[in-house]
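Before I ask anything, let me first share the structure, which is written out below as structure tokens.
Left out: one protein chain. Kept in place: all the others.
Here is chain A:
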Amino acid sequence: MRSRGFLIAIIALLAAALLYLAVFWDPLPQRSIERIVAHGQLPPGTAPRGGDFVLQGPQGPVALADYRGKVVLIYFGYTWCPDVCPTSLSLLAQAIADLEAAERERVQPIFISVDPERDTPARLKEYAPFFHPALIGLSGSREQIAAVATAYGSSYQKQPANAEGNYAVDHSSATYVVDPQGRLAGSLPHASSPAQIVAFVRQQLAAGEAR
């Protein structure tokens, strides 16, 4: 009879495990926008890790670490970008405008140029505030920009110049979200709506408070 008791115990244990799984197991993240998308510059299967950087802002060096405690939204683009960047930055600006004033103080939008040859800090100072007064534009050496873009999973490719020497830069158009602890929390795909951006930012702000 001892083995029978043992069997019942096993069955009870398995039933409990099944019940636990049924109640608590959440196989898929609820929102696909939280997915981190790896781009061309990273080896296949490598997730971007983000991390600290220092680049040139309108008034000198700007470090990501300067914004600890804030949610930082990073968009890679260039000021000659005719359509994609203005579209994305308008959506980003609208999202920031849609936040409550107290939330807005804890959010920092950053535009990093993938065209440092033309986008000087002065040019970026002229460009970025047009979309939102809080938006700052950062530039740097070609190597610095490439390192930051790779770390965040952004990719870009300068296109051949035309007869007048003008060129386009194809680039990924995600918005990277850094949490108040400075960690890459995820990325929002191209053409994310202001409501989607607001929802993700609020999630990060709430997570920051809960810790």
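Heads up, the rule we're going with is that a contact is a pair of C-beta atoms (placed from the backbone, for glycine too) under 8 Å apart; a residue touches a chain by one contact, two chains touch by 3 or more; residues count from 1.
Following the convention adopted for this analysis, contacts and distances are computed from a predicted model.
Missing from the rendering is one chain, named in UniProt as "Copper chaperone PCu(A)C" (options: "NAD(P)/FAD-dependent oxidoreductase", "ClpP family protease", "Copper chaperone PCu(A)C" or "Peptide/nickel transport system permease protein"). Residue in contact with the omitted chain (choice from A:Leu91, A:Ile110, A:Leu138 or A:Ala151): A:Leu91.
Against the chain not displayed here, chain A makes contact via residues 37, 39-40, 79-80, 82-84, 86-87, 90-91, 93-94, 123, 126-128, 130-131, 155-157, 164, 166, 168, 170-174, 189-191, 193-194.
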